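Left out: one protein chain. Kept in place: all the others.
So that you can tell them apart, the chains are marked A and B in the order they are listed, and the count of residues begins at 1 in each.
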Amino acid sequence: MAEKLKLALYWAASCGGCEIAIVELREKILVVDQVADILFWPVAVDTKYKDVEAMPDGHIDVCLFNGAIRTSENEHLAHLLRKKSKVLVAFGSCANEGCMPGLANLYDRQSIFNYVYLESPSVDNPNKIVPQTTNKMPEGEIQIPKFYNTVKTLAQVEDVDYFIPGCPPQPPQIWSVIEAIVQGNLPPKGSVVGANEKTVCDECKHDRKEKAIKQFYRIQEIIPSSTQCLFDQGLICAGPATRGGCGALCTKVDIPCRGCYGPPPHVIDQGAALMSACASVVDADTEEEAARIVGGIADPIGTFYRFGLPASLLHRRKL
Amino acid sequence: MNFEPRIIAFLCNWCTYTAADAAGVARMEQPANVDVIRVMCTGRIEPMFVLKAFAEGADGVIVSGCHPPGDCHYTNGNFKTFRRMPLLGTVLSQFGIDKGRFHWGWISGAEAPKWAELARNFTDQVRGLGPLNWKDQIASKED
Partner (left out) sequence: MKKITIDPVTRLEGHGRIDLFLNDQGEVANAYMVIPELRGFEKFSQGRRVEELTDITPRICGVCPEAHHLAATKACDAVYHVDPPPAAKKLRELFYSAFYVADHMTHFYILGGPDFVMGPDAPVAERNILGVIHKVGVEIGTKVIEARGKGMDIIGMLGGRKIHPTFGLPGGVAKSLSEEERKQVEATAKDEIEFALFTLKLFKDIVLANKGYLDLIMSPIFTMPTYYMGMVDEKNKVNFYDGKIRVVDPEGKEFAKYSPSEYLDNIAERVEPWTYLKFPYLKKVGWKGLTLGKDSGVYQATPLSRLNAADGMATPKAQEAYEEMFKTFGKKPVHNLLATHWARLIELLYAAERLLELATDPGITDPKVRAIPTEKPTEGVGIVEAPRGTLTHHYITDEKGIVTKANLIVGTTNNYAPIAIAVKQAAQGLIKKGVEVTEGILNRVEMAFRLYDPCFGCATHTLPGRMPLVINIIDPSGTTIRQIRRD
C-alpha cells in the first residue's frame, strides 16, 4: 500500500473561495481522503501553527497555498510552509496575481486607515483609536501582524513550484492536478497547471465575428444577445486576455469575463494585454473619434487590472 | 549631483527614426537623455512596452511615428497607435504617473528640427518633474 500523500492547504489574505472549491470536489473528496492525509487546513481541520512548526522540514509533500501576501503573518506562513513542504503551489488568483486584495495597491496604508477607522460613515471613534501592532493590555501583551503598504503575490516572497490559476480554480481542474500529483505526473517546476494553453475565447459558446467597436457598454446598459460574442457587442470582456480552462462559465450566462484565470501563456501583464485588445478593435479612423470611444471606458485600471495588479509590471499605484 | 532624466523613445523606422537620424547628422542640438528604440511601426507598440520602460527605471517615455491618415508605411498601423495611446495615458494617470512623463505623437522623416525640439523640451519637462525611480519608490516605503 503506497504511503499516503501528506497534504497541507493554507489561506493567506483570501476569501475562503479556494477552500470551497476543494469542497466542491464533492464525492472526489473521499478519494482524496484515501490517498492523502490532510495535515493542515484551518477551515476544516484543527491543526494549529505550533503543530506545523514542530514538523520536520520537507515533511509536507504538497502545500496548496491560496491568498495574497498582505500582512507579516501571511509572509511568515509563506516562509514557514515553504520550509516544511517539498512542493509549494500558488493556488488561486490571490496567490498567483494578487486578485481582489491587490486592488488595495491603488491606495496606501495611510489613506485606507483614515477611511476605515476615522472617516467611514458608521464609525464612532472619539479617541481616534487605530489598531497597533503591539498592545500592552492590563493582563499582558497582545500583538497583531504588521500591514504592508503593498500587497504581494506568493512568488514575490517565496520560491513557488507550481501555479494553479483561477478565482477560484474550477473543481474539475483541481481534480486533474491532484491526479497528476498522485500519479507523479507533474510538468517541470514553474509550470502553470490546471488550465489550458489558450484563452477563454476558445471555450466560450458565443459566435465571434469581426470586432469594430463604436461604443463600449456597461453590463446594466444593454441586454446582450446570447449568441453573439459579448465583446463584439461592446461589453468589455477580458476573455481574449485571460488564460482558458475555466469553461467560460461567466459568458455562458451572458456576463462578460472579468479575467480571473490570469494572463494567457507568454503574457506578463494581463492589464496591458486587455487594454491593448480593447483599444485595438475600436472602430475609429480619426484621433478624435478614437479618443471619444476609449474615453467611454470608465475606470480603466479597475477594469483591466481587476485581478492582476500586484503581479503587473508596475505592481501598484505610485506611493 | 543633479538629476538627469532617463527617457526611452519608441520611434517608427520610416518617420520619426528617420527624423531623429537626420537631426543627428545635421548636428541639431539634442540632449543625451533620450534612448531611442527603433520599431518598424508605432502600431507595434503594445502598452506593455511603455509600462515596462517605466517599471525598469525610465523617467519619461516617448512614442512617435508617421502622421495619420496617409503617411503610415503599412497603411494604418498608426491607426492602432491612436486608438491605444489615449487609453494608456489614462491608465498611467491612474497608476499615479504624471501625464507629463508620457508623450505620443507624429513626426515625419522630413521634420528633423521638430524631433530635436521635442527631445529638448520633453527632457526639460521630465527633469522638472523629478526622478520617477519606480522600483525604489515602492521598496523604500515598505517598513
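One rule holds for everything that comes next: a contact is a pair of C-beta atoms (placed from the backbone, for glycine too) under 8 Å apart; a residue touches a chain by one contact, two chains touch by 3 or more.
Source: prediction; values computed, not measured.
Counted over the whole complex, the shown chains touched by the missing one are A. Of A:Ala8, A:Ala21 or A:Ala195, it is A:Ala21 that touches the chain left out of the display. For chain A, the residues touching the absent chain in the complete assembly are 11, 13-21, 23-24, 26-27, 29-30, 33, 38, 42-50, 70-71, 73, 99-101, 103-104, 106-117, 120-125, 127-140, 142, 144-145, 147, 167-168, 218-223, 246, 249-255, 258, 260, 298-299, 302-303, 306.
By our rule, only the chains that are shown with their structure count from here on.
Listed in rising order, the residues of chain A touching chain B in the complex are 106, 108, 146, 148-150, 268-269, 271-273, 275-276, 278-280, 282, 284-287, 290-291, 293-295, 297, 299-301, 304, 312-319. Those residues of chain B whose C-beta lies close enough to touch chain A in the complex are 46-48, 51-52, 54-55, 68-69, 76, 79-80, 82-84, 86-88, 90-91, 94-97, 132, 134, 137-138, 141-143.
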